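All remarks here apply to the structure that follows.
As you look at this complex, bear in mind that one protein chain is not there, while each of the others sits in place.
Every chain is named by a letter (A and B) in the order it is written, and numbering of its residues begins at 1.
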Amino acid sequence: MQNRQGASIFQPYSDLKKLFRKDELISHDASWIFKFMPYILFSTTLLIGFALPLITTGIRNGFFGDFLVIIYLIALGTFFLALAGIDAGSAFGGFGSSREMTLSALAEAGLIFSMLTLSILAHSTNLADIVHSVVSLPLTSLLPVLLAFIGFFVILLFETGRFPFDNPATHLELTMIHEAMILEYSGKRLALIEWAAANKLLIFMAIGANLFFPWGIASNLSLNAILIALGAFLVKVLILSAGIAILESSIAKYRFFRLPDLLLTSFILSMIAIGLIF
Amino acid sequence: MNFAQNTFLIALLLFPAGAITSIAFNKNERLANFTGSLFAVLGSISGIVSAISILFYQGTFSVNMPSTFPILSFALKMDSLSAFFVLVISTIALLASTYGYGYAKHYFGKYNLGNLGFFYNLFIAGMILVVTANNALLFLIVWEIMSLASYFLVIFEKNEKKNIKAGSLYFYMTHAGTAFIILAFLLLYRSTGSLDFEVIRNSINLISPITRDAVFILALIGFGTKAGIIPFHIWLPSAHPAAPSHVSALMSGVMIKTGIFMMIRIFLDIFPGGPIWWGITILIIGAISSILGVLYALAEHDIKKLLAYHSIENIGIILLGLGSALTFNSLGLHSFAILSIVAALFHTLNHAVFKALLFMGAGSVISKTHTKNIEEYGGIIKYMPYTALFFLIGSLAISAIPPFNGFASEWITFQSLFAGIRSVGSVAEWAFMIAAGSLALTGGLACACFVKVFGITFLARPRRENIKQITESSFSLVFSMAILALLTLILGVFSGSVSATLSRIANSVMAFRGEVVISNVHTSAIRTGDGFASVSLPSIFLIFGILLALTFIIFKFIPKKQRERKVITWDCGTNLGPRMEITATGFSRSIITIFADILKPSKEVKTTFHEENSNYFPKANTVNLGTAEIYRSYIYEPLHKLMTKISSYAGIWQNGNVNAYILYIFIILIILLIVGAVK
Partner (left out) sequence: MLKLFSKILKTPKTVIEPENLKLDIEAIKVGKKIEKKIRKLFSGSLAIREVDAGSTNACEHELTALSNCFYDVERFGIHFVASPRHADMLMVTGPVSQNMQEALVKTYEATPDPKIVVAVGDDAIDGGIFKGSYAVLDGVDKVIPVDYYIQGDPPTPMTILVSLLEILEKLDAPKLKPKD
């Protein structure tokens, strides 16, 4: 789409492998928060992974499969990420944290409401139950689900740091949001943070694919169902990734103060979706 | 029963004992401080014991000493609801007293510690009496004691002019609120003929709907002023910072909750349910208070003022729970109403705990750095590691991050609002949606604010040279903070059991006698009644802990060849100085710009020049960034002007001339004689 071949799709794995082998440089000014944040961030993505129905709803997590828990676990990771950005006392980390927290505050409302639309339709906030119910919804619920999905997609773009919110490949620190907070990291901690960011992208795409369009998910643990579900999951994720890529190649990054309007739009779309349910 | 009653009465004796011994020893500072704190601690312990015995061993107790003079009749009653509030008050008072013992050492030689001990003990005693009073007149007396004691505590550091002004504002506002409360009680007296709460509760049929609504509005304004809802909150941001830190913890953590307690008592216990507009009004007020509270907090750089605004925000969240309870109650959806009340009560408890923790941390930092401005902090985590750790836990709790207690109560509040969106009809549903949206927004903004506060205060490099000399606080301060931090974790992890207890308390409230209990104690999970949602915080805590440990072990020790070196921060090749870090002003500027219509920020630039007449060579630029005080200018100033104008007209009659007064008496006398003769 950008008229070139670009890096291979396994490039991020190579980046991670290389980073694990490099030395680390830690600033004198950094405290234990800087040193621990990558572990905390990575663990939150793993924990959320336990709660998501990726391929099958046969394993229903009644303990923390609630969508509010997922959202606030993401907030836990973001909290520490923002603190680590401030910790080293560099010129860019601080304002990266500021912009991230500003937008994150506004995005939370949109995220909660888009998933709330689905819970109201499914009569449960548990993710596995939502997946179960959305498969068998009548056609009249299609419009709310679509509106909620558009709202969710906007938040997906923000939380994973893609256009139009953030340019993952930029070198201009003044325009960075997520990248600015990790400018100070090196070596294996940087690898963990990049890995956690990739996990987060997968988490959001899995939520988008499985919750809003759950056809193909296995409802039990038999081998056939799981294989079909794996295939369906890959197809859905591929379509979503293609969508994100098309978006990245066609639009430019928005000016920072236009982004709250975008997030507010997502919130209003979800509110309209809820209003349409009744 | 007797045991609880006895321990409570012991508590009521210990506090005045502390007050009197403190003032008696006021020449000897150490002894005054020690006895004041000791009796406060003992009194709190007996308060806790009596509350626990009521809560877990059932029953209520009443102490009734009626007499023919209403002013001398003494009626106390502690049922489950009062016991819960006494428990909250006593726990926070206990920890505040242990903290205060070490903190007050900073006042040696400067202020009179006998006064501090005296008013402090009276304050706590007043608070526990407020939540157990069963007679309107007794209530008003102890309410006044509580307000006056806290007024004297606010102006304790009387050498600063700001504190005196803050105290005066607090004094006026609290008495204005009390006036509304008196009116409400008078209306109740007129309809039912008695000041005793029991009698009023039993003769509820005598009250006409109009009186009932009038009482609602008056009580809302009166108790709302104490609780700090917008727009009656203007005393809060100046009074709470002015008081000593352990008193701020008490005021912010528990005193404003007494307003909430009386609201629950009147709206749900004495009146077993009102029309739906009651609930919706409180929902809207809660939504507005929470958002505005957190926005003003973001614009503040005085650490205690910022925490005071966060109290306003959390009161808004509690009101969201209360409002939904009232709405569900008037619609007959009792199980959801209990869910909402549990949310409100749980958040009351949680906020008391983490707000006290945060104020203690702030006090600890302020006592070492002698400034309240967070722009002058920085890098304190290296010099005060324990304070930093506990403040971090407090920040995580207030931002509703799992597995701490703030998350549990916000989760339940969300569930009650979601239940509202799902189940009720058109108008109320939109109120619930606005409330849920505002709660979501508030949660995110609170997170942002505490990243700012914690990051700027404790992380990066010191912004002033004097920071490098500070040391960790003394044991009593660190100990109190540690206990509170542990409490936030315990309350979060065991939130299932806590919510089960709270739903039993909610059951005891008049409106909900005999309804369904909502939570499942078995797996220590919180579960809503109809299976809509469930969360198990212990499992989150456990699994997250295991994952964190695994990640740490695997990634710390497996790639072994790498070294870690300490270097300076990457500063893009320029000189690294304290001005390179983000400042608090810079951090919150984006949000203030986004919400500029609400906050109305102002920017004032003053330039001084080298030469008087020539404007070509500037010497210095001063930039003043501020937010507009809209409540003062749009509500209170016009009211003030109106009052002054009316008073000036009254001055025509009250002119100080004795002859005029005699004339008035004469005229009235003639009129009365004529009227009497005509009759």
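Criterion: a contact is a pair of C-beta atoms (placed from the backbone, for glycine too) under 8 Å apart; a residue touches a chain by one contact, two chains touch by 3 or more.
As the structure is a prediction and not an experimental result, all values here were calculated from the model.
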| item | value |
| --- | --- |
| Residue among B:N2, B:S426, B:T574 or B:T622 that touches the chain left out of view | B:T574 |
| Residue among A:F113, A:F163, A:Y185 or A:F233 touching the omitted chain | A:Y185 |
| Chain B residues that touch the omitted chain in the full complex | 563, 565, 567-568, 570-574 |
| Touch list for chain A against the chain that is not drawn | 2-8, 10-11, 13-15, 17-18, 21-25, 170-171, 173, 176, 179, 183-187, 190, 250 |
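Keep this in mind: only the chains that are shown with their structure count from here on.
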| item | value |
| --- | --- |
| Touching residues (chain side chain A, partner chain B) in the complex | 20-33, 39-40, 42-44, 46-47, 50, 62-64, 66, 68-69, 72-73, 75-76, 78-79, 82-83, 86-91, 93-95, 97-99, 101-102, 104-109, 112-113, 116, 119-120, 123-126, 183-184, 187-188, 192, 256-257, 260, 267, 271, 274-275, 278 |
| Of chain B, residues touching chain A in the complex | 379, 381-382, 388, 392, 396, 399-402, 407, 411, 414-415, 418, 421-422, 429, 433, 436-437, 440-441, 443-445, 447-448, 451-452, 454-456, 458-461, 525, 531-536, 539-540, 543-544, 547-548, 551-552, 555, 559, 561-572, 576, 580-582, 586-591, 593-594 |
